[in-house]
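All protein chains but one are shown at their positions in the complex.
Coming up: subunit A.
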Amino acid sequence: AADLTASPSSFRVDEPLTPEKDVTNYNNFYEFGMGKGDPAANSGDFKPSPWTIKVDGMVAKPKEFGLDELMAMPLEERTYRMRCVEAWSMVVPWIGFPLASLIDKVEPLGSAKYVAFETVVRPEQMPGQSGYFQPLPWPYVEGLRLDEARHPLTILSVGLYGKTLPNQNGAPVRLVVPWKYGFKGIKSIVKITLTDKQPPTTWNLSAPNEYGFYANVNPAVDHPRWSQATENRIGEGGFFGGSRRNTLPFNGYAEEVASLYAGMDLAANF
């Protein structure tokens, strides 16, 4: 990962950062294996450059963005809480830019209601995408409602801890939606499509009763196999660090985003 400069932003959580070694060694990125250490161990052959993201669908000006163009966007450093659906969390200093600024460049049509995302498929560089056993169908796909995608908190990240993204964190560009469970933060994106239909999402296809389309962090709605009321903060040392804390509605971003879901039953739309 190369050094990367970004302007500071007002989006920063007033909580201690998760150590960089935990942010880059405790990952879910099944394209590189199912263990938490697999992405760091198995992503050495992955080539995040050159890279393009194709943005198409219901837009006036579909376009392929090269990596240089993405890196030339006005980059900000934003410290966000990251809450995994598995009931652990981190605080990560991301570098990136609002997804809205990319969407604006392609001029969405009035008919566009959702945004679909797709991860790269490269079995020769991603060991989890080859072999007899593959945990998920590829490509990994995710989606947001257009208003969620355009929300100022939603960013495309190209770096963390002052450097370009390590492969295991989704190099060269990934989504970060801090009020949703981490699996919504699709990594190594190659395609973004604006559409009028709710797009399929990988974990929802895999286990629809466990992972919904919205996946908003919600302590009141349990995962069928575990409670979401509390979370374990990664990297706070040992058994007795008192690192279990209460999970906050919308991961602490309720003030900014709760209005997006006004009138919706969040237990049904989990």
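In this section, a residue touches a chain if its C-beta (ideal position, glycine included) is under 8 Å from a C-beta of that chain, and two chains touch if they have at least 3 such contacts; residues count from 1.
Methods note: contacts and distances are computed from a predicted model.
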Listed names "Protein-methionine-sulfoxide reductase heme-binding subunit MsrQ", "ABC transporter permease subunit", "Transketolase" or "Ion-translocating oxidoreductase complex subunit G", with the criterion being the UniProt name of the chain not displayed: "Protein-methionine-sulfoxide reductase heme-binding subunit MsrQ"
From A:Gly37, A:Pro123 or A:Pro208, residue that would touch the chain that is not displayed: A:Gly37
Candidate in contact with the missing chain, chosen from A:Ala72, A:Leu205 or A:Ala229: A:Ala229
Among A:Met73, A:Val121 or A:Leu136, the residue in touch with the chain that has been omitted: A:Leu136
Subunit A, residues in touch with the chain not shown (by the definition above): 21-22, 25-26, 30, 34, 36-37, 86, 88, 133, 135-136, 206-207, 210, 224-227, 229, 232, 234-235, 237-241, 244
